[in-house]
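Every protein chain but one is kept in place in this view of the complex.
Coming up: chain A.
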Amino acid sequence: MEEVDKILIHALKQIGTDVSEEISSINQFSSELIVKAVVRCIQVINPGLGSPLPSSLPPAMSARFRVGMSLAQACQELGYKGEIGYQTFLYSSELEIRSLLMFLVEKLPRESSEASDQPTGKSVVLQRAIAAAIKAQLSVPWLPMNCRLPLHTETQSAGPLHSFHTLPLSLPYSSTGLGDKYEKEEKEYQRDFLLPVTAQISHQPSMVASILEHHTTVLSAVQQWDNEWNSQGLLSRLTPQEYRARKMARLRKRIKEQLRSNAHPSPEGSFRSSHSSNDLSEVLQMFKSPSSSDHILTKGTHFTHTQKFTFEQEPAAVTSPVPTGRQSDGDVQQRQQAEIESLQQQLQQLCTEIEQLTTDMKHMSVTHTQVLNEIKQKELMNKETEDKIQVKKKTLDFLPDSDNSLQKLQAQVEASAARLVNLASQWEKHRAPLIEEHRRLKEKCSNQELESSRKLSEIKSMQEKIRVATEEARKKEDIHKQLVTQLENLPKDVSRSAYTQRILEIVSNIKKQKEEINKILSDTRELQKEINSLTGKLDRTFAVTDELVFKDAKKDESVRKSYKYLAALHDNCNQLIQTIEETGTILREIRDLEEQIETENSNKTVANLERILEDYKAIRQENSVLAAKIKEG
């Protein structure tokens, strides 16, 4: 019980009740203290209910009575289910007070802890601090220049503002991401001549920005490289340098191809209005040196952009300039007519020329194919004749001595055939093992590839596991830090461990008791069963014996006697049993009565009665005084 009292007293102290240090348990509470505590609780729980209540017990009896009633009512409104009235406060009993105070302390509103649920990492804490600082600054009202205090100049003038501008930095460890060795000269330079970062920047405000940017670039480059290496680099089974070299070559090729395809002007581009094709090619064409054909072509294209272009009928003559000048109409007309005629003549001429040329071209192409065919045929025939001549020449040499040479030739042919076969078998002896070797090595290679791909997948799974484990470790560290800070922030006056220990002890005790109770219950049941069975056995045995003996009793005198004895025995034993049962019941009643006496004793009934009598006398006196006052006035 002491712990409960301690908790209650502590809680009451926390809400502002003035409890002196010596009071350590509820039964030491006086009525005034009780009233004070209850009033304070009600005020904290529900200020509306609590305001009309006085904060201490008035001396006058009737006032006290009234206060007690209103307190009881307030408590009932709050929801207290137990029996409560003015007597609870004026003539208190420990149990009732304890339960009432516990109810009220439970009802006290809890303090909300600040965002203890969200995980706070370092960055979140930092962000919160930044947000708080900005809020504070924003809450300060803006003042015009003349009224500003020094406090405000930092945040309200334009001085500290700078745009985010970065400058390049040179740092020794960051130039190559793989930690390559540096040359001696580089090391010397870095040691002796390279300025520290703060000195490298001439524009001071950009320093922070530059450092941030540099750091982020290096970090992201390393991260990107890691990602790429882990996903694709390992798969390609090259060393990192080889992988990088290959990647660079690939990118270069792509860039080259892109440039090539964009710079190469499409062949039809000059004859169509090329909106879609590249402006670069148009520009390049414009820069071409104007040779005569190009000149005409470009003029033609300018022309074509304004009219539909038909290949056969735009002679260059059309681009000759038409004279512009304001002269008399008739002259102009005539001149124009003459020009039109000459131009038309020219047109006709050129058309006929073109037709002629086209027919010529057709003829030429046909004859061209014919000539090509002839050439090809002649070439083939040439070759054949050459071969035939060779053979015939050789046979001519042999002709004088034909039979002999024929035989010799045949022998030679057979000999060469045999030699060839011989050579072939020798070659086979060399070739077969080589091919075998080749195949065997290939098999080995593919097996190794299987092995290495398996290992690669293992590596990947390991990396996954590592990643997951680091994440979890980080999270747990964060939570740990957060909980440690929370622990530090908690009030140290109440030791929770004692309470938790006690609670756990009580729990285990209760468990043990429950076990024992269960045991006892089962024992009792066993006993009861035994009793039942024995009683039953007894009855049966007696009935049997009774019959048996009774049957013989009619004949024999001694049997009759024994029968009488048997009956008497049975009755006496029954009586004994009954007495025992009654004794047991009476013992139980004694126990119950003892308990009741104890509870009544703690009620302090006698003291309370005396007080009630005194108070009653005091009230009667007051009543009489008041009556007398009324009578007088």
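One rule holds for everything that comes next: contacts are C-beta pairs under 8 Å (C-beta built on N, C-alpha and C of every residue); 3 or more make two chains touch, one makes a residue touch a chain; residues count from 1.
Keep in mind that, in the parts below, contacts and distances are computed from a predicted model.
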Identity of the absent chain, which is to be given by its UniProt protein name, from "Eukaryotic translation elongation factor 1 epsilon 1", "Trm112p-domain-containing protein", "L antigen family member 3" or "DENN domain containing 10": "DENN domain containing 10"
Residue touching the undisplayed chain, where the options are A:Q137, A:S236, A:Q356 or A:Q370: A:Q370
Listed residues A:L280, A:I340, A:L406 or A:A432, member touching the removed chain: A:A432
Per the touch definition above, residue among A:S30, A:S170, A:S446 or A:Q621 touching the missing chain: A:S446
Footprint left on chain A by the chain that the document does not show: 363, 366-367, 369-374, 376, 380, 387, 413-414, 417, 420-421, 424-425, 428, 431-432, 435-436, 438-439, 442-443, 446
